[in-house]
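Every protein chain except one is present and positioned as in the full complex.
Naming follows writing order (A and B), and every chain is counted from residue 1.
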Amino acid sequence: MLLRSIFLKEWLKIRWFWFVALALNLGILVYLFIDIRHQFQVEHSEMIWYWVFELRRLLYTEIKYIPAITGAMLAAAQFAPEMINGRFRLSLHLPLRNELLVGSWVLFGAIMSGLLALIDAIGLYFIVLTWFPQEAAVSAVLTALPWFLGGWVAYFGATLVLLEPQPLRRLTYLGLSIAFMSILFLEKGYQEYDRVILVLSACALLFVPAIMLPAHRYRHRN
Amino acid sequence: MNHAIEVDSLSHNYGDRVIYENLSFSVPTRKVVALLGKNGVGKTTLIRILMGFLRPSGGQCKVLGEASHKLTAANRERIGLLFEGHLTYDLMTIEEIERFYRPFYSNWRSELYYDLVDRLKLPNSHRICNMSCGQRSQVVLGLIFAQSPELMILDDYSMGLDAGYRRLFLEYLDNFIGEGDKTVFITSHVVQDMEDLVDEVIFLQRGGKILQMPLDEFRTKFRCHSFEMEASSKTPSSDQLITNVDIHERRPVIYSFASKDQLSEHLSVHWPGVKLMHDIPMSLEDAFIGLTGKY
Partner (left out) sequence: MMPARFARWSLLLLAIILFAIWLPQAHNKLFEYRFGKTHLFYSPVAKTFIYKELLGEGHQFVYRDREGNNYSREQFETLIPFIYYKNMDLWGKLPLELDGNSFDIQTIRKERQVMELKPVELTEYNPRIQLFPLLESNPGRARLRFPENVFRPGDSLEFIDSDHNHPTPSHDESGDHDHPTLELTEDFSAALTVAGFQFPVTATYGQVSILKAFDAGYFLVDNQDRLYHLIRKDGHPTVWRVALPDSVKVRFIKVTENKRRETVGFLLDQENKLHIISYSTYQLIPLNLPGYNPDTMELKIIFNPLYRTTIYSDQENIYAVAMDKEYRVIDSFSRTMAMAAPRLPDQIRDFLSPFRLELRDPNSRYFAMQLIWNGNIAIFGSIAAMLLAVAYLRLRGYKPFSHPVDIALVLLSGFYGLIALILLPPDND
């Protein structure tokens, strides 16, 4: 019941942004579909397969930064309104442990941006599958995993920055998030993150407890 | 527990600016206490400290027996809080916001909320951000009532309200307090509204000086006297008996808590040549200004 109530408010805050993000994500997928189709119209199929399998050219880099943009956007939609006039205090006064409250907020945001990432992943899989064998479709999704992790980091990074009351500390959080993001988009070919994605995901999980710090600092300002 | 709020040697400053130093007072349970002070004396800051949103530079605050910066969820449920400017979730509708708050409170009373907001004659799907300040204040008050709190802390309820809504707000509040077992701590700068509502007043002055007493006592004891003085004598100024002197009025006046006889005697000793004339009747607002000065 409580969770439903909390999710209701979060949904009311982000719904328009979420639909805009959905449109953006679907739009990029449509563009990707048209783009690959175009490639196959202007070039011989066996040549494109050679580029993709042997030369490791990625035909789907259009979606590279989309999860990150989506994550940051949803975080802004959720937490920027809480910062206007210190509306965050309304929630902090609710008879609920503050960690649970903030935890439910980011749970909701993570679910909603995760949903979009899932749509991207499924879309990517089936778009690649249209012109390539299944191996290539699986490879495309594996290659895109660090980009989806980038969405996670962007969401939590933006949340840290927005909830933090002190400007200097905000810069620190921004810097840490950018430093993390910068190790997720370095690929030169497919599946290069296969062996490190779990470790990176584990590191990115550190963001979840970290969210409590700015919330705590917000409540107990000097 | 005798006191819903206890403030003990509280100090706070923003940089070099001292807001309070060694401030102590308490709000007894089942009383309605108003914190009165002019703009900028730190009323809102005090409420923030009481609710644990601000860490004071020194001293202690206890609310419902708990340190204010460590209020547990159980105690927050017992406290109805009106934020300055009737802060609320603007993007929700009348219905949504009730649905949002309801599950958090075990004694939630929806009927109290709808009793208030139905009088606005707005559809339940009306969004709060499209309301006037007055309409908004009804919604926020309705939410606090529905929570059925033991302690209400109302920060500057009158902000942005016209006379009609102010009156309405107070009537509802008065009714609600009438149900009994409520402690109310209210801040305002609209002093005359407090006349029929409050049991005690706390006057907060710049630099953190306070004066706390039952309203009745304040009304009977605090007096205004006009005076005349000989050309050679010095103009009286505040001392232990004289609270304030105002010579900018048509007639110069002295404000004091002392009886007229005591004051006359005091004047003849310390300020020879000054002679009290008439008792001047005051409204509560006059008295407030008499106490705190115009500036």
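Odds and ends about this structure:
In this section, a residue touches a chain if its C-beta (ideal position, glycine included) is under 8 Å from a C-beta of that chain, and two chains touch if they have at least 3 such contacts.
None of these values were measured; they are calculated from a predicted model.
Partner chains of the missing chain, restricted to those shown and counted over the full complex, are A.
Screening A:L22, A:A76, A:L90 or A:M212 for touch with the missing chain picks out A:M212.
Counting the whole complex, the residues of chain A in touch with the unshown chain are 44-50, 52-54, 99, 130-133, 135-136, 139, 169, 172, 176, 179-180, 182-183, 186, 188-196, 199-200, 203, 206-213, 216-217, 220.
The working rule: only the chains that are shown with their structure count from here on.
Taking each chain's centre as the mean of its C-alpha atoms, chain A lies 48 Å from chain B. Here chain B touches chain A in the complex through residues 51-55, 57, 69, 73-74, 76-77, 79, 81, 83, 85, 87-89, 91-92, 96, 99-105, going by the rule given at the top. Those residues of chain A whose C-beta lies close enough to touch chain B in the complex are 1-2, 4-5, 8-9, 12-13, 81, 85-87, 89-90, 92-97, 219-222.
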